[in-house]
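Omission of a single protein chain aside, the complex is shown with its protein chains in their original locations.
Residue numbering begins at 1 within each chain, and the chains themselves are lettered A, B, C, D and E in the order written.
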């Protein structure tokens, strides 16, 4: 299948190029960049030095089977007609088609310029939307913080444990979440070693979380010193505190057949709970929990690589589902150990 | 004044040596280590290479004005008679004398072997106990996570905002919190780049927090990739949501005369909220907050250097108060910028 | 093919498990650990959680086609009879069979306990020994610093540019080079952020370098803040200074058909020269150079992942060659971008 | 004394503000920034939040006793008349007045626009120019890499060991060396975890090194993952190899009375040789060496904090000497332990 | 096949199991002590906490 990537000079765009070019069913034929047009993809992404491909301008897109768009919010809604014309399947990584209604965009973003296409957009997480994804032709890949949160809380939502519960989500993310641009705050001297509240309140991912889980959460995100990775710690105070057995059952029911969600909790050794470096480079979401009986609290941990399960990997996974390909195709990498701060 | 440090080869003990030796009123005459006895203090702590002092054995302590004890939990309670005999003022950095009653030790620790001395112990934070500290002769320096939490939430407690509120504390800490020992989990390859839940529930600092604030909190601590620093994010859902003005007033009332607590919130630039690297090496606690009206939540951020305000700095500050010395003596360092992951 | 790994709980052993289990021709049937016998491999190596295998004791090795040994120096020489009995091909990652003669072991190590097997050992780098490797049954995988150095300097050696030249090699390595054990010097607080001379002179890899290149080098290694990776900067003062064209020719002649050596020099963008993070997780050695006409110096840069090209990857590559399998089998991963400090 | 800082919003300018404001003889009255004029100094430098000072525009400089200029190369030469008019002592941190002659500027930089002032400039290192500094009124603070190199090699130069020797200098530096600006290459995701050759050959600090030591060196600089710090490893092949005793004598003679140079070599423990994190935040240069008898090589290690001994600290030290103040005034901080990657 | 007391998943056990041996559950990772062998009975193994200064 002929596959293109818009925004290929960016971080998620580069990750898509990596995944698509190693995918057994995909051929990477187009990778766009305005800034680096005509340069080799490897000149920007050193891991793709072996790729025999140069960036082209996004105005020069040709017919494709699949088009991944990894541009800032707003770009896809502006070009959606054109993109859907060019490609049978458009997978967008921005927030442009994640929410179900124009009203939600008005509330959380700056309005929507292509509202007619909103109903076609399917939220990409196969763990929640596997059936709607089959045959979809406009897919909206989720936000990375939202993905970590949704996957962590989904079992509790399904088991009714979130009904009436107070839920706080405290997220820690790496610097790649900011994309390849980056101003003073993301320069190495300022960004190294931080535990920096960057979205104390009002994070727009709350909209997706609420939509997907049906629960309102208090959400705060912190930048920490890693490049890849997002970790969500969800503090849940249920109306009725469940037992550990109930929790295991809820998590296992939800995920035992999921190829990309692993339960990690209570194990011995160094890696007892989900943590982002254990999933770096992979499409896994590791989720786990602990019961705090004293305080009537369930603590859920969820860890993903924001470049993978949090964006490019999720997008390819959803495309696989939509196209009826083996779900795990192109997403087999299991990660590294030891690994520092990937 | 003649000052000694027990446990001087450890992390907080080394920090105490640094502070004491540069303190205008203190003379560092004794620094104990069993492992490094007779070696220069500088051979373990490279920043103290200029110090003309060798470690001595803790069995050889002589008369002192002040004795700081930076040994693991249990050591001070075992030697407390001896220490108080030797020194007019004993400042202990462990948890041995932090709690008000033997019952609390039975609940949270493994019992207490010198319960008669418990009533004499004064919790070290001058922001809460300045008056009791004056003239104290047994001081219990607080836990670092507890300190960050207590200082963050104190203004809300004083203003009644915590009454009936749900409170969750999500802490991120550096590797020096584990002390100078360290097994596999704290080796560089395993510990780098982590966001690792290390105390998901049941952290013993809950006891101190509850004692000092009168409120029960759901507490979870994560190891992150820095060496010095502890950051507490406190998510508070008050019964009645205060306004931003009320919050500012609560924080200012609490801290406007405090030399070591700074309010940091809403400022522009890169450093808008408290973060540990901005206080590294200093005795400051930076505290700030943000109101989440949508979710009826107050988010409080608190950042300290666990080696300073979280242990050695707090201990010296308390000693200054107890001895009637200028509170800030020996604690004037303002930190560095830029600084990476200190 | 049935493949086993001795020392599988260690860093290079874990990497071998990862590579072998994903290798199209290999079946990982045995992974030994004395400390973790009967525990799942995934309990130590979180990236291998999906592997359905438990550690066994090294005394319980059964018949195998290939045995990789990733134990400390000395273990293989002690067990070499047994290992060669059990497996048709033994690939050792230690230094036990790297040097050509017993005399060299006496000079650089503490003597050799199985000198009869020394002649059978083939140094693993296919770039230098592809022909001897075909059909070998005892392979000695090279040292990581030596590998980086040898691959960097080989083109100059072949082109005669090293004859009579002064050569200094200044190496920077990550913390995984020290293996999974680790004392105080490799604890996170002490090891973070270092530029620490750890082998100023007399590094034992000089022996391999001299043997493979026929040139004596002044060698110094520094620990720097990364987990994976070794970078060698080779400062060469040739008797006669070559031109840039000569240098390109030397490097291209040497490596143009090599699947795992890439020439990286003078390119634009951020990644202009070889650097370890661009090869992390891969089996590539990136090599490049710059001519310093003013000082009559050729500077060669060489970067590898010490877990891969510097150990486990090199070992699998050599095994592939020895067994007549596709050289790149199991070694296709191209690395990540962006990536922090992997 | 009334002191001003031009370029106070930058990294070295911020460090100067920190040092000047805590200096017993200095009053920081002016800190310029064009971008942040009228904002508080603390809004850019969070460690200076306690400073009651706002940035002013560099056009509005008033009479001063001392003016430190921490602007990019070229600014001081353009404004030198004005600056010397305003202030009795001008200390420039750029390269504008470091070299002895206009010819050298033509060779290494882009010419000089105020050649008449070149003869007045005194190179700031008191270890080399203490006498000329006394009473100087134009001081040129040295380059950070040059400073590390010069201080490391000076004892060998004085002892004649460099005469006819081959000298290679391999430097590792932190990200603050690039200043507060920073493009893609210094963004956190790209700059983290690097060992990146950034100046393989032709570094302009060679000019200073040659001028100060009278020896030509092959110089290569690498960016590594730290924020503060520069470490120079100097590989020296003397015509006649000295003994260890000769070397100790050379180093001790050179530095035994120097307040800011410490000899660190051969010690036990974790910190055996100079390393940047042990001097972070301080004005120390740690220097040490090892003899490589096998290769006829002397390896010299030198470590500084580029923000301190490599720029702002050196500048204040030189100003202290020029003004006849206690040399160590304002430079007493001894650094931290443990400390991660400062 | 024996159930993990932590998560309820089945734990695969090797043959010559001995009382006192520690195995880990491959679903939840819980360390389990073999308290009986015929039939195998597993209980939570005593935990070794990481030592964190406080």
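In the analysis below, contacts are C-beta pairs under 8 Å (C-beta built on N, C-alpha and C of every residue); 3 or more make two chains touch, one makes a residue touch a chain.
On a predicted model such as this, the values are computed, not experimentally measured, just so you know.
Touch with the chain that is not drawn comes from one residue among C:164, C:181 or C:266, which is C:181. In the complete complex, the hidden chain is touched by one of C:39, C:154, C:205 or C:228, namely C:205.
Within the full complex, the residue among D:111, D:164 or D:268 touching the omitted chain is D:268. Listed by residue number, the positions of chain D touching the unshown chain are 244-245, 248-249, 252, 263-269, 272. Even with one chain removed from view, chain B keeps its contact list with that chain: residues 38-40, 42-43, 52, 54.
The criterion applied here is as follows: only the chains that are shown with their structure count from here on.
Path length between chain A and chain E in the touching-chain graph (shortest route): 1. Set against the C-alpha centre of chain A, every other chain centre is closer than that of D.
Comparing the CA-atom centres of all chains against that of chain E, the greatest distance is found for D. Residue positions 11, 43, 49, 174-176, 180, 184, 188-189, 192-193, 225-227, 338-342 of chain C are each in touch with at least two other chains. Looking at chain E, one finds that residues 24, 29 touch two or more other chains.
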